[in-house]
Structures are given as structure tokens and as C-alpha cells.
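Excluded from the complex is one protein chain; the other protein chains are retained at their positions.
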């Protein structure tokens, strides 16, 4: 990251905000936390309860929600959504490093590969036969790009990413260190002798525009068709995406989640960390799956629902069941007491019968 | 992958199948899915219910189970096990790329290393002192091979695999991108000052013939002895195999499973994804462990059983317990009702007693 300054007035204009205190020509160099900020920094507060902390911040500017009262700080910008405003400002203050089309002499680019304008290629990078790399893309050291791979414009491939032959990335894709795209899916057939023979893994992977994938996550190629990750989807570190999975647009998947073969996650779903999904499952549009949940093969999680547990149930139901689980010892005691009472009653009744 | 054509007749002969319709000199170039197939493609159907789809496929040939009726497709091959036949055909249609003994000039091979005939060594590869690489093995770009490593014939090491010093791979081993073999096991002893001192991790790893390991999986070296993965075993992505684990032959382990130190998995076991196994556990021959299951340290899963849950129980028992879990609120209501009824009965009886 590198930074370049903007004035408070420029930043406010960028996000449709309003400077309500201070000198709008004040220069801002970077975003910061309320506690860690110093001169030249801008910070944000989301709600009233954080205003107190902001008053003591050394930041040069604070973004606050509309109508919030904040005095004693150099500059104040009101914005409808301070956190979003802050993120948008960070995009201009901390832009990506620019490398101006540098191709490292220790890179290995096949003669038939097409590399666009302004592409950065770091040391030790390999770009395979017939590969195409769009303008402005950054390929950092140690990245291995197979044959016939297609990469869009303005992507960033961090060090040691591996793209197997034939996979496709759209524009603006960010892959963090070590991401592996296009390894064989995990499919075998036992032969007559009991040995596992590889089911063909000859499909491909398509990653659409503006997808970001965290370090060491794996996206396997389709067995016969494709594995696809939709536009604007964000995937955390160490996530497993198996063969023929289809993930929609604007899906969020937290760390260490695993998605088995041919499962579908529709647009705008939110998936927690360490979730496991069996094969051929479906998470419908906008559904939310809590961390560590387990989704059975073939299961459908309905659109817009929130589910949790192993196996998943509606969140409210699961929480209620968990509460009951925690009271099992009490239930046990009550049953024992009932047994005793019933026995006593029976004895009394039998005694009366004899009377 | 590259492809070369075979005729329908040749493919049928390869799998002991029978051409029951169409011209057996028809040329087939690749395997495909029923939906995605075109001219020159071969597809398969496993059961009667998929025949309808196959009728509309554009494939040049369909493999069907014996006795299945399929008309209107160019060629039909009957086979005892269509999926297996399809996999075997794929092996010949889509064979591995051949590199003909190319050693990239940007590879770093120690003078004392022995590299067999026809070995491919990609850019940036390091092969350590005293290492031996068997004939026909492919070592893709960025692979780092330590000193005194032994690699068999016809292996494929995908980009950025790391083999620490002294580990051994058999013949036909496939390691996907980033697999790490031989890192130190996770073992420490606290010293008098409370600091963790490394318990020696000076053992090794032996991976037998025809093992395949998925991207970013880790196989740690034995602390003193060895970690071993048996012939024909298949391991998915992001799996953790700790020090001194012994995995038998033809074991299948799905993604993100973790196996703690000294645990044993016997031949033909099947382990789901995200399973966790404590140390010194044992999964006996042919047992099946469901996804996300948790096996306690020292636990023995008996041969041929199917287990699930945290901690594991026999599958049927676990499913029954889960069903009871889901009905806890009803159980709670019934107990409350019983308490009320018993109280009423007691009151009635007491009333009668007073009569």
C-alpha cells in the first residue's frame, strides 16, 4: 500500500458527506483507528456510544453519523454511513502500489503468452503457453500460471498463487498468497481390484469479476463441467471449494469452511467459518449459515433463512434445543421425582383398594 | 491434460464392454458430461433414471449399464459398470502432459542429486543434495525438494510442493499444489521456566505408491519414527496428518480433516471431511467416519462400522439421538403435563383420603 494525501473537503465530497467542523483544507494521509490515530489521520465512529472515545482521539478528522454531536476535534465530517464512508476514503488514500509494467528478469513467460499493458510480473513467476493476462494486473513473485489460463484486467495475484491449466479469472480479482485454483477435484471410482481410479477431473474453474479469495484457499476444477465463483463474492483464508461447486454473486464465506462437490450457494448468502457442506446441497439466495454448521448432502437451506447447528436447523429452533440440552440434568431429576411420586400414588391407591 | 482420439470399438474393448449401437469406428476425443457433450465426446449413465437425459445428449457415444435401452444416440457401449468404464477411458483419452525430460534452465539441482530418465523439472525448482528422482516423474515450477529426499517413478509434484529433507515418495504419487511433506510435528515439553522446548522431530515421512494428496495438505514428519501413508490412499485438500500417524492402503480422506499424532487408520477406511481425530486413536479396517465427526484420543473405531457425531457413536445410534434431540421441547411439555397430572391425582387421592 502507498498513500497520498487528500483534503478533508475532498474526502467529504467523495462520499457525499458534509464538513460540519474544522478547516476543510486540512490534509489527511491515512485512515486509522480512533485509539491509534495521530495528525493526518481520519477515523470514524458508527454510533453515539463511541463518540466519547472519539473526543480523545488525536485524529485530524472524524467521520460521524448524521446529527451526532462531536466537539473538540479538529475536523468533523457527517456521513449517512460512516463506516462505508471510511472504507471508500481508504480506497483513495491507500491505493495499491503501482509497478508501471515492470517485468522481472527472473520471470518465465511463455513466448505465446499475451501480457497486457502495465502488467507487473515478479521474480520467479511462470506464465504458461497460451496464457492471457489483462492490462494492469499484478502478478507477484512465485506465482505459477499454467497453460491457456485467462486473467482479466487489474487483478492482483499475491505471492505463490497457483493457477492450473485452463482456468479463467475475470477483472479485479484478488487472490492472496498461496491460493490454488484448478487442482483436481476429489473423485474416484473403485475398480474390480478395489483400487481407486481417478474419475476424470477435466473441467475448469471460472472466477468472475471482483472476487477476492484469502490465503491458501483451494478451488478445484470441475470434474467434467466447471466450478464457478460469482461476481463480487468474497472468500476468506483456508476455504475449500470442491469440484463443480457454483457460488453466486456477493456471497461471503468465512475462514476454513468446506464446500463439497456440486453444491450451489446462491447470491447474497453469508456463510460463517468452519462450516461444512455436503455434496449436492443448496444454500438459497440470502440465506445465512452460522459458523461451524454442518449441511447434509442434498439439503436445501431456504432463501433468506438463518440456520445453525450440525445438522443445520433454523437458528431459533437450534438455540431453543441447545437451551433444553443444557437443562437435561434437571429434566432427568424431574422424571425421577415423577417416578417416585407415581409409585407412591400407586401404592396409596392400592392400599385404598385393599381397605 | 492433452487428449488423443480412440475409436468407440477401441474404448469398448479397453473396458470389456460391447458396442450395441452405432458405428464402432466413430472417433472419440474426450469424456464429457451428458449435458455438456458434443461431437467427439463420450458420456455415461449409471442408472435407468438418467437414460432420458442421455437421449438428448449431443455426445457421439454413451456408456450404459447392461441391458439398458437407449435409442437415438450415435453410439452405445454396454458395460458392467459404466462409471468405472468412463474413468478408465478417461485415463487413455486424457493422459498426462508429457514433457520429455525437459529440465528448465532456471531449476536448481544439486550436483549430487540423481535424476532419472524423462524427468521434467520446471522453473525455480530446487532439488537438494543427495536427492533421487525416479524416471518419468514431473516436478512442476516452484517445487522445493530437500536433501536426501527419495522420489519414485512417474510421480507428479504440482507447483510449490515442499518436501523437507529425507522424506520418501513411492511410485506414481501425485501431490497437488503446495502440499507440505515432512514439516516438524507439533510436540513440545515445558521447561523449568515454563517455556516450550521442541520435542525432537527427527523422524521421517514415507508415502507409498499411487497415493494422491490434495492442495495444501500437510504431512508432518515422525517425531522419532516415521509418518506413513499406505499405497493407493487418496487424501483431499487442506488435510492435516500429524507426526507418527500411520494410514493404511486404499484409505480415502476428505477435505479439511485433521489427524492427531500417532493415530492409526487401517486399510480401506473412508473418512469424511472436517473430521477431527485425537492422538493415539485407531480407525480399524473398512470403518466409515462421517463428516465433521470427532474421535477422542485413544478411541478405537471398530472394523467395518459406520460412526458419526462428536464424539463418535454408531451412525444409527447417533441419528436416533439427534431425532430425540430435536424433540426435546415436546419431551419438556410432556414432563410438565405429567407433573400437573400427578399433582392432580395426588390431590384427588388426598381428597378421597379425607372423605
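What to note about this one:
A and B label the chains in the order they appear, each numbered from 1.
Here is the rule we use: a residue touches a chain if its C-beta (ideal position, glycine included) is under 8 Å from a C-beta of that chain, and two chains touch if they have at least 3 such contacts.
Quantities reported herein were computed from a predicted structural model and do not represent experimental measurements.
Remark: the omitted chain is touched by one listed residue; of A:94, A:132 or A:280 this is A:94.
Residue-wise, the contact with the chain that is not shown comes from A:106, picked out of A:106, A:135, A:296 or A:315.
Only one of the listed residues, B:25, B:66 or B:348, touches the absent chain: B:348.
Counting the whole complex, the residues of subunit B in touch with the unshown chain are 106, 108, 124, 126, 142, 144, 160, 162, 164-165, 178, 180, 183-184, 186, 188-192, 194-200, 202, 216, 218, 220, 224-225, 238, 240, 242, 256, 258, 260, 274, 276, 278, 294, 310-311, 313, 320-321, 324-325, 331, 334-335, 338, 341-342, 345, 348-349, 352.
Counting the whole complex, the residues of subunit A in touch with the unshown chain are 1, 30-33, 35-36, 81, 83-84, 86-88, 90-91, 94, 104, 106, 122-124, 140-142, 158-160, 176-178, 210, 212, 214-216, 232, 234, 236-238, 250, 252, 254-256, 268, 273-274, 291-292, 310, 322, 325-326, 328-329, 331-332, 335, 338-339, 342, 345-346, 349, 352-353.
Keep in mind that, in the parts below, only the chains that are shown with their structure count from here on.
Centre-to-centre spacing of subunit A and subunit B amounts to 25 Å, using the average Cα coordinate of each chain.
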